[in-house]
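Yeah, one chain of the complex is gone here, protein chain that is, but the others are all in their spots.
Take a look at subunit A:
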Amino acid sequence: MEPAPVASALSGNSTPPPPPSSFPLSPPPPGGQSRLVTAKSEEVGDSFATELFVAVVNDCYMRVDCWCGSPTVYASKAEAEVGVGHLRFFRAGEDLRVIQVKDDERWLCACGSTGEYHPAYAAILEGSSRKRPAEDSEFELIANSEEKKSGRAEREVLATAGTSVPGFVAGPAGQEHEGSIEQVFGTARSMLAGVAGFVKTMGGSVLSLLDKIRGAVRPAPATEVRAVSGANVAIKRIKRMHSVLANPTLATEQLGIAEFPYLEWVTDVTQNVGLEALQRLYGGLETLQNQLDSGKYSGGVSVETIKKEHDPASGELLELNSALAHLSEQLYGKIENTDSRRDRANKFNQTVIVFRKGLRTAMGFIDKVYNSQSLDNMKRRHPRPPKSVCLADIFGRCDYRIGAEFLGFLLTIKDVIGLTGDDELAITKIVVDVNALHKQELLPSFVICPGLHDVPVMPGSYPTPFFDEIEVGQTTIDPVYALKHPSPAPRRVGTPLKPCKPRRIIQPKGILKQSKPWDENPASPKYVSTPEKKRTLDFLSPLAIYSPPSKAPVVTITAAEAEEIAQQEKKAAEAAAEAVAKQEHEDARLAEDLYWQSLHGSDKHSPSTVAMAESEMRLRYHHLKYGKFLQDVALDIKHGIEKQKELDEHKMKIEQARLDAELQHHQRLKVMSKMRASSYNLLSEDERRVLWDKHLERLDSQPHGSTVENHEIAASRQIDLEVTNQIEGEWVKSIERRNAEEAEHKAKEEARRKAEEEARLAEEKARRIQEEARRAEDEARRRVAEEAAAYEAETGLRRARRALVTPLQPDWDAKVDRATSRDSFSANLAQAVDGSNLTGRDMSMLIPPTEWLNDNVINASLAHLARRMNAVNDNAGDGRDQAPKCAALSSFFYLRIQSAGPNSAGRIMRQANVRAPFFLDIETILVPICNSNHWTLGVVRPTRRTVAHMDSMRATGGTEVTGMLLNWVKATLGQAFVESDWKVVDYGAPRQTNGWDCGVFTITNAICMAAGLDPRHAYTSRELSLQRRRLAAVLLNQGFHGDFSLDDL
C-alpha cells in the first residue's frame, strides 16, 4: 500500500522514496508540482516551517466548511515579503521557511469558514489523550513491532470476509468482540482520515465524501490482528467500522444516489476498450510478469548499456530490462558510476518491486473490471445506472490507481516495449475508467447512451439532445424588483461607504512572541499616537431596506407558450361573445313578442300566440311559462309561507278566471265555427296563404285614376320643366364660378400679406432674443469678472489661466503604470526633497483611485511644490536668510504643536525655513494635517494676515485648527503679533464626495494656494482620479518642472 514511489515516478520528481506518511496530509515537496502528498525527507532542515505548514493544511482540512487549499509557497523571501497573508511560506534552497507579517491581518484561511471542526476531528482535538489515531498502514507496523519485541514473526489476520477490501476489512459477525466505544470510534476516525486525505489529494470533494461516509459507516464486527508469541496470543484487537456496503440498497438511499435517466447498462463490458486490445494488453503484461517471475532480468547502468550488453541467448527480454531501467531512472534519476554497488543494488531491487506491483495491479484491474461478472454484480445492485457508485462497488481502488499509474508509465516508454496505437487508446480508456472509480462515478465502459449512435457517455457530461434550445429573442424575463417597485425605490443618502478592506476571519495565532497591544488611551498625553479608531458610518444598508418578496412575481415563458395562452383566451372570449349574442337574440325575440302583445293584447291571431300554440312542447314555451313561476318560487322562499299562501290564493283566483274565460272562448269558437266554415283560425297554413294572396290581388286590381292623355301632358310638361331648370342652373353656376374666382384671389392676397407680416415678426423676435442672450451673456461675464475680482480682492487668489488637471503624456502614463507593478513594490522609485525615498508601496497608496494617501506622499508633494515656488521666486535657490515665497511644513508639525505646545516646533520650522524675523514676508505656509485618518490643509498667509483650514469634508474648516494655527503665529511673532490684523478666511474649495480622495484634495488645494489660484474653478472633484496619476508622475519626475510646470497657470 505504498503509492508514493510510482507517483513520484510519474510526476518526474527525482526525490528518493519518502518514508510512510505519518498523517493524512503532509506538505508537498518544495517544488509544489506533484499533487500527491509526500512527506519531506528527513535531511531537509527547518522542520518548524514544515510542521507549521502541515498544521495549517491539516487545520483547514479538518474544518467542516473550509475549502482552502494549501498555503502559497513563495519562491524566495523577497517574493514572500511583498506577498499577502499573516504567515508566508517561502523556499530557501531546499528548506521551507516561514515569516510572520503582523501588519497583515489576512489569515491563511480565506473562505469564511465558521471555524468548526468536523465532528470526528473535534472529538480527536478535544480528546484527553491528544494522540492522533493510528493509520491503517500503521496497524501493520504496530503488529510488526510487537512481533519484533516478542521475537516471533508469526502473525495472522483473522478476517474471513471481504479481505480484498483494503481499509474496509469486515470480519464475520461471529467474531465480534467486546470493545470500548472509544476504541471503535478511534478506528473509524483513522479510516475517515485515511480515505478523506486520499480523496483530497485527488482533488475530489472532501466534504461530500466525508458526509457520505459519515452516513454510511456503522459499527461492525471486529477484525483481530494477533501475533502469536508463545502462550500469549492476543496483542492487538482492532474494532473496525464497517460500512453498510453489505446492504447496497440502504447505502444507495442514504447516500442520496440518483440514477441517470438516459444511460443504459452495456451488454458487453469490453465493448468500450475493445476485447482484442484488452487481450493483447493482458497477454503482454502476463509475458512481462512471467519473465519477472522466472527471474530472467538484469539491471544495468543505463538503457544504452543494457541494449549494448543484451545477450539474447540468456533468455532475458530486452524490453523488460529496458523498462526496468527506465522506471529506475524515473524513480531515482540516472545511476552514476560513482554510486556504490550496494546502493545500486538497493535501487534496482526497489525498482523491481515497484514494477512488479504495478504490473500485478494493472492485470488485476483488467481482470476484475472487464469481467462480465463485475458488470453483473453492478447490475444486480443497481437496476439502472446510478449517478454515483457506492464504496462497495469500488473495492481496491487504491490498488487500481497504482495499476493505472503503471499503465501510464508504460505509455511513456511505448517505443521501448512496442505499444501500437490501439494499445495506447486502450490504455487511455482504462485510465479513464480508473479515474471514474476514484471519483465514485460509473465506469464509462459500463454504460452506453442508447439512441445516440451507441456512443458511451461519461457520467457527468450531458449529451446534446438533453438540452432545449430557445432563441434569445423568445425569452421574456421580468426583473423581480421592477415588478415589485414600479418606480425607483427611495434611497437614503448617507456618508458614502468606504470600500471594505479584506478583514481577517480567524484570529491569527502568532508564532512569535506577541508584542504588547497598542494603547488606545495612553496615560501620558505627551506622545499622541494615531490610534485605530472604530467609526460608525451613517448609512442605511441596502440589505436592510430590501426584503425579498414572499412570492416571486416573475414567470418566464417562451413566446410559443405565450401564443398558446393568448389563443386559449381568444377562444374563451369568442365563446362568451357567442353566448351573449345568442342571449341577445333570444331577448330580442321575446321583446318583439311582448311588444306585439302590448299592441294587440293577447290576440289569438298574434304571431306569438300562434307560435306558442305551435311550439307548445318546446323549451321556449316552458321558459315563458315557468320563468315567472321560478322567479316567484325564489321570491316565496324569500318572503315566507304566508305570502306564498296569499299568492297562491290570488293565483288560484286568476287561474279560475282565466279558465272561465277560456271556457267561454271555446264555447264562442264552437258557435263561430258553426257560423263561418272558412274561419281563419280554423284554416291550415296553406289555406291561410291562399287567402292572403287573394287579398293582395284584390288590392292591386283597384284603378289609380290616370289615363293615356294625362300621361302625354305630363311628359311634355316634364320636358319643359327640365329645360328651364337646366338654363337656370347654367346661369347660376356661371355667377357662382365668378364669385369663387374673386374670393380665391382675395384669399391668396390675404395669405401673402399675412405671411410677410409673420416673417417680419419672427425676424424681429429672433433679433430680440439674440439681443437678450448677448446682453445676458455680457451680464454673466461681467458678474463672473466682478465676482472673481471681489474674490481676488478678498483672498488674493486669481482664476487659473488653464485647467489644473490635464491628461498625462503617454510615456508618463506608462511610467506611472510601472510604478504600481508588483516588482517595484519595495523599490525606491523617487527621492523627496529631504532625501527620503518614495517606494512602490507609497505609490500603491497614491495611484489606485480608491486608496488612502500616506504622509510620505503628502509631505513629498508639498515639499516639491514649495521648492518650485521658491525657485520661481528667487533664482538664487533657497536662500536661508530671506523669506521664502511658500513654505511647506511637515505633516507631523501640527501633531507637534498640538501635543507639545506652539513653541515646540522650532526644528520643523527651521527645516522649512520659517523663521520669526521674516515671518510676515512669507506669502504662504502650508500645514498638512492628518487627524483621525483624514487629511486636511491648514493655510497661513502672513503677508495677507489670513489663516484658513481647508477641509474637503466640511464647508468651512474647523475652528480648532485655525485657533491652533493662530496661537502658533502669535507664539512665533511674539510682540509683532497684532491680533486685529489677522482673520480667518474660507476659500470655498471643491468638496469631497467619496471616502478616499481627501489626501488628493489636500495636495491640490496646496498647489492652488501656493500658486495663488482660486481653488473653486481650478479643478473639480471628478478630476481627482486623474490628479492621482499626475501627482504620481510629479513625484517620479521629482518636482514640478518639465512637463508639470506650474508657470503658465
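To be clear about the criterion, a contact is a pair of C-beta atoms (placed from the backbone, for glycine too) under 8 Å apart; a residue touches a chain by one contact, two chains touch by 3 or more; residues count from 1.
Criterion: contacts and distances are computed from a predicted model.
Between the names "KLTH0G05434p", "Ubiquitin-related domain-containing protein", "tRNA (guanine(10)-N(2))-methyltransferase" or "Small ribosomal subunit protein mS29", the one given in UniProt for the chain missing from this structure view is "Ubiquitin-related domain-containing protein". One of A:295, A:810, A:835 or A:974 touches the chain omitted from the figure, and that residue is A:835. Residue A:895 is the one among A:847, A:895, A:964 or A:1034 that touches the chain not shown.
From the options A:306, A:998 or A:1018, the residue with contact to the unseen chain in the full assembly is A:998. Where subunit A meets the chain that is not shown, the touching residues are 101-103, 495, 498, 512, 515-516, 518-519, 522, 524, 527-530, 834-836, 839, 841, 845, 851-856, 858-859, 890-893, 895-896, 900, 904-908, 911, 930-931, 933-935, 953, 992, 994-999.
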